[in-house]
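Removed: one protein chain of the complex. Kept in place: all other protein chains.
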Amino acid sequence: MKHQSTNKFKILNDPIYGFISIQNEIIFDLLEHPYFQRLRRISQLGLTYLVYPGAYHTRFHHALGAMHLTQRAIEILRAKGHEITEEEKVATQIAILLHDIGHGPFSHALENTVVKGIHHEELSTLFMERINKEFDGKLTMAISIFTNNYPKKFLHDLISSQLDMDRLDYLRRDSFYTGVTEGAINSERLLTMLNVHNDHLVIDSKGIYSVEKFIVARRLMYWQVYLHKTVLSAEFMLVNILRKARNLALNGESLFASSPLKLFLNNQYTLQDFKADPDLLDQFAKLDDYDILGAIKEWAHHGNDALRLLSQMLVDRKLLKIELQNEAFSNAHIEHLKQKVKDHFNLQNGEENFFIIQEQISNHAYNNKDFGIQLLNKQGEARDILDASDQLDMNHLTKVVTKHFVCYPAEIV
Amino acid sequence: MKHQSTNKFKILNDPIYGFISIQNEIIFDLLEHPYFQRLRRISQLGLTYLVYPGAYHTRFHHALGAMHLTQRAIEILRAKGHEITEEEKVATQIAILLHDIGHGPFSHALENTVVKGIHHEELSTLFMERINKEFDGKLTMAISIFTNNYPKKFLHDLISSQLDMDRLDYLRRDSFYTGVTEGAINSERLLTMLNVHNDHLVIDSKGIYSVEKFIVARRLMYWQVYLHKTVLSAEFMLVNILRKARNLALNGESLFASSPLKLFLNNQYTLQDFKADPDLLDQFAKLDDYDILGAIKEWAHHGNDALRLLSQMLVDRKLLKIELQNEAFSNAHIEHLKQKVKDHFNLQNGEENFFIIQEQISNHAYNNKDFGIQLLNKQGEARDILDASDQLDMNHLTKVVTKHFVCYPAEIV
Amino acid sequence: MKHQSTNKFKILNDPIYGFISIQNEIIFDLLEHPYFQRLRRISQLGLTYLVYPGAYHTRFHHALGAMHLTQRAIEILRAKGHEITEEEKVATQIAILLHDIGHGPFSHALENTVVKGIHHEELSTLFMERINKEFDGKLTMAISIFTNNYPKKFLHDLISSQLDMDRLDYLRRDSFYTGVTEGAINSERLLTMLNVHNDHLVIDSKGIYSVEKFIVARRLMYWQVYLHKTVLSAEFMLVNILRKARNLALNGESLFASSPLKLFLNNQYTLQDFKADPDLLDQFAKLDDYDILGAIKEWAHHGNDALRLLSQMLVDRKLLKIELQNEAFSNAHIEHLKQKVKDHFNLQNGEENFFIIQEQISNHAYNNKDFGIQLLNKQGEARDILDASDQLDMNHLTKVVTKHFVCYPAEIV
Partner (left out) sequence: MKHQSTNKFKILNDPIYGFISIQNEIIFDLLEHPYFQRLRRISQLGLTYLVYPGAYHTRFHHALGAMHLTQRAIEILRAKGHEITEEEKVATQIAILLHDIGHGPFSHALENTVVKGIHHEELSTLFMERINKEFDGKLTMAISIFTNNYPKKFLHDLISSQLDMDRLDYLRRDSFYTGVTEGAINSERLLTMLNVHNDHLVIDSKGIYSVEKFIVARRLMYWQVYLHKTVLSAEFMLVNILRKARNLALNGESLFASSPLKLFLNNQYTLQDFKADPDLLDQFAKLDDYDILGAIKEWAHHGNDALRLLSQMLVDRKLLKIELQNEAFSNAHIEHLKQKVKDHFNLQNGEENFFIIQEQISNHAYNNKDFGIQLLNKQGEARDILDASDQLDMNHLTKVVTKHFVCYPAEIV
């Protein structure tokens, strides 16, 4: 790859931060790489736009935003006297820029179907290593920070921790584009409170209310956006559509699909396969939202009942009805629903199973098992926010909340 | 008072809501009344601008904002099928418009000194009754709603309850002007969730996360703005300045003061006096920030040491240092500080007492003693947010938190 | 179509206006119609997101926004004493909601290639008539307003005029999502200034500065967004890709394409065909961004050089370089470029023509030929903004500005 020279002061518009400036040539070149450009075609929040019609923002934009916050964070840490070399600064920005590059379209659905069992973080590492070769080893430090092998641990904390730049950007960005303004966090305020203690990222103690607010806002975003009932229904419909399509493909049935999608529908690959065959990663890099939804639009006219009906429903946004509750649903209830679907749509061969979704979701607002958010007081001591907060019972927030849900066609009720 | 005819569609700029429209002639006339115009000269947050330099917004602007929200709330309640007559709508708007009209300048300081023991709500009622006479009884329904004597109790809830339009406006407005964006609440979202149940204002249950967010934001505003250490120091300095000035005045000492301030410095009036002598209310209506700070600026050159020094310190923003802690300070510590002040400034006659402030503050984020925030589920049942919230331990929020503080001149340490 | 009953007070999140409320059952049903739902899959600004990475908003969202503004506008006109019945209000909202429903994906490119010569407004009318049949004639008044056959002409002005709700929404929305904040207009302010004079929509004269600002902002959006150099290059590349694909298809070459895209690539339909064959409109209604970009992604591996190379370039965002100037480019220059392309890519059969784009664009900021923006003074007289503005030389703004441009591969220079 040719590294063209570029003008020093490049600026991208961002509705959230105003402007994102790109200050380094290698970061330019990474932005222009097809692996990164593909993120323009992958929606950050999957099908969430079916509920929040503004939420079409992409993984491309989020990655840029997180890089921007990382740049600001490093400037603030430097101003507080923590030494970060220019090389470390760029490497940390690269690491956050590429932290999500392994995401496929509709990650959750894909990781449950066509690339089952392969986590996007593992693919991110593969992508980074591949690019590192192309870039003659210039990403080595970035990879070391990303995989937490770099000595200055607090740089990794900026990429991945309870209060990393990833979260700071996505909470604010998702709140902005969904219009769920209660989820907005004051990223600028939190940034100014960043500090380093015992080689880890901490928050100055006067930021306690901002941290509490961050945790509450995050929880709100979970229940109101990420785990919104209707979004769940749409995403699990997508899982079932892909599952059904894969069944048909493996049975030799012909299916409209782009060539990379065809490849992944017709075969079951493991992470080992990805490591062994470099071409596989290139094929994966061709997959994006357009392959998936383009296929589903055609499948809405397919001969198979389950595939056709579910695809139609998703395309026309006639989503399955969903019921949430704290307890599991009884088998009898599920069987009853299946029978009704079978009768109503006159289905055979167990195809009714694709119309009834029974799953559970869990969430905790705050997790300090490994290393939580630490507050640094003026005496130079750090305490977990759980212990530092003298009023809100933050321990409650670490509790895992589990909800059960069932989805079924509205027609059967 | 002459009621001039006005054009129907009057609009006021508001940086927060964009525009506030005035749709009723009587509301115009109230806005133009000198009693209401004086609120333009009373800062909503007292001396808070010494910490947050944008916080110069006035009680006038807040009253308009609360009226605007009330108008929107009523339109939403009507759209949900609750009958509210046009007369009731206007009366509720008037009630909220005038709910704070009894505030003097720096209310907290004044109510502790020159109008000791007279609460601003009592004065608001007196003002409303006075205006009602001028307006030939047209405020009678508004007064009835304000004093909670009107049959439709939910209209009073809009004026005064855990989730009234007063709070909705001031939290958002104070957050806006201070720049403490974490305190911002989504007033529009909350408004759309308003409903009526058993004649009381409630929130549709899907608004649960917004209500939680509202409570957390409110708590954040308390600790970060309303009870900010430096604000406390400034406000209690003001109390002591007024207390000292009053002592001097009652001892016959000559003091620069506007005529209404002179009247209230030289005399101690009771609520009974206000009711007996209509002129007293008129004199009170002449008091505003300009009387208080105008006097203090002159007192910065007065012969009395305590008055002069404290006034100088406030004017030049050389505020007393403040220490906060969970336990009370020992008498020994206080006495020690007083002695140091006495020596350092060479004071006599116990004047050092005016330089040492020992007080405590309390706050709870949520109070459901009388009638808390009720969530209305789809089955038409209402539950207190404390019981409805299945994750956050809201009970914690009802706990009263008390902090003790002491203020003293920075010079003595 | 079954009209389900719905709860009365439905609310959609919008990052721009906060909330959009749907107050009428028929509007709900229209929103749920597959013809309308498809607008979720059509980007409002085509490929502009290649320059402004936030600009993924859809025609669906814009249509909702314009409907929201129309609702507000009607309320304001009513408050100013203009009679608008509830039926007229709903009909006007329907007309604006559906005004863009005839848009296909990447309208500009499509109207130059696969549905050559068919304007989206004509298709909008066909769609509305079709839906009107399904809805038992309930859209008749809306169609009458849309086609300007309804007696109250000012209702049509809300849909289509120099200051219609379409523009008010799209300027603000496009400014918001691109982050080009200088293009933002104060839609709320302009709404409050709306009035009716001689049956036409006018602006109260005190809104003169807001109108001037609107015109300047609109012009800025044209040059900075709609006619941005890089956007032009991308869109004309798309035109050439579709043109090439069509050539190949008409020559019997096999091409990956969804079934509706295949239909329109393989045939050349006229508006008359659309009117004669109802199924054609249904096929058109199946086309969206996913068909076009899904195909181009596959074409990036096609055997034809021009199709493959241009598709690859678009997918990887290696766009053609573009040069703009006030005068036309000389034929010699164009021929020179073509020869270089031919040599560099080793092309045959005139395929180099697809790599060199020579076009021109024109724009005027303000057009008052038919009926411009009228300002209504207090004496009840209306004047064109051109005459009313006493300082800015608005006549300049009506001048058509034309620019010529040429695009070519960066590799040849």
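A, B and C label the chains in the order they appear, each numbered from 1.
Note that contacts are C-beta pairs under 8 Å (C-beta built on N, C-alpha and C of every residue); 3 or more make two chains touch, one makes a residue touch a chain.
Quick caveat: nothing in here was measured; it's all calculated off a predicted structure.
Counted over the whole complex, the shown chains touched by the missing one are A, B, C.
When you scan C:F28, C:W223 or C:F329 for touch with the missing chain, the hit is C:W223. Summary of contacts with the chain left out: across B:E75, B:E134, B:E253 or B:E298, the touching residue is B:E298. In the complete assembly, the contact with the undisplayed chain comes from C:S210, out of C:T70, C:S210 or C:N240. Taking the whole complex into account, chain A touches the unshown chain at residues 8-9, 11, 18-19, 21, 23, 76, 79-81, 188-189, 192.
Residues of chain B that touch the chain left out of the display are 12-15, 18-19, 32, 34, 37, 40-41, 49-50, 52-54, 56-58, 60-61, 64, 176-181, 256, 258-259, 286, 288-291, 293-294, 297-298, 301, 315-317. Residue positions on chain C in contact with the hidden chain: 181-182, 184-186, 189, 209-210, 212-213, 216-217, 219-220, 223-224, 326, 365, 390-393, 396-397, 399, 401, in rising order.
In this text, only the chains that are shown with their structure count from here on.
Between the chains A-C lie more C-beta contact pairs than between any other two chains.
Most remote chain with respect to chain A, judged by CA-atom centres, is B. A summary of chain positions shows that the Cα centroid lying nearest the centre of all protein Cα atoms is that of chain A. A straight line joining the Cα centres of chain A and chain C is 32 Å long.
Note: centroid distance chain B to chain C, computed from Cα atoms, is 50 Å.
Multi-chain contact residues of chain C (touching two or more other chains) are listed as 18-19.
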